[in-house]
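Here the structure comes first, spelled out in structure tokens, and everything after it is commentary.
Removed: one protein chain of the complex. Kept in place: all other protein chains.
Here is chain A:
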């Protein structure tokens, strides 16, 4: 499944300062769909190069990170259970505090 992943608000520093990643992610063995839970595990293994605790906490993202699936807060689509489709755009963005 082809997905576009984007990291912002400083999270890109965890993946070698690259913001946009066009990736192919396979469905887990025996599953007929790919969920956000699967994708997070995949991102952690394949894209996060340092300080994984700055990206994840438990099986979800750490507090202060917004997850957007096709420009929509993942809270509205089922969070970890959100089912992804081909060509979906997933944005991970850390909330900023500066001014």
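Annotations for the structure displayed:
The definition used in the following text is that contacts are C-beta pairs under 8 Å (C-beta built on N, C-alpha and C of every residue); 3 or more make two chains touch, one makes a residue touch a chain; residues count from 1.
The definition used in the following text is that contacts and distances are computed from a predicted model.
The complex includes a chain that is not drawn, and of the options "NEDD8-conjugating enzyme Ubc12", "Heat shock protein-like protein 70", "Adenylyltransferase and sulfurtransferase MOCS3" or "UBC core domain-containing protein" the UniProt name matching it is "Adenylyltransferase and sulfurtransferase MOCS3". Across A:2, A:19 or A:87, the single residue that touches the chain missing here is A:19.
Chain A meets the missing chain through residues 8-10, 19, 50, 53-54, 62-66, 68, 71-73, 75-76, 91, 93-99.
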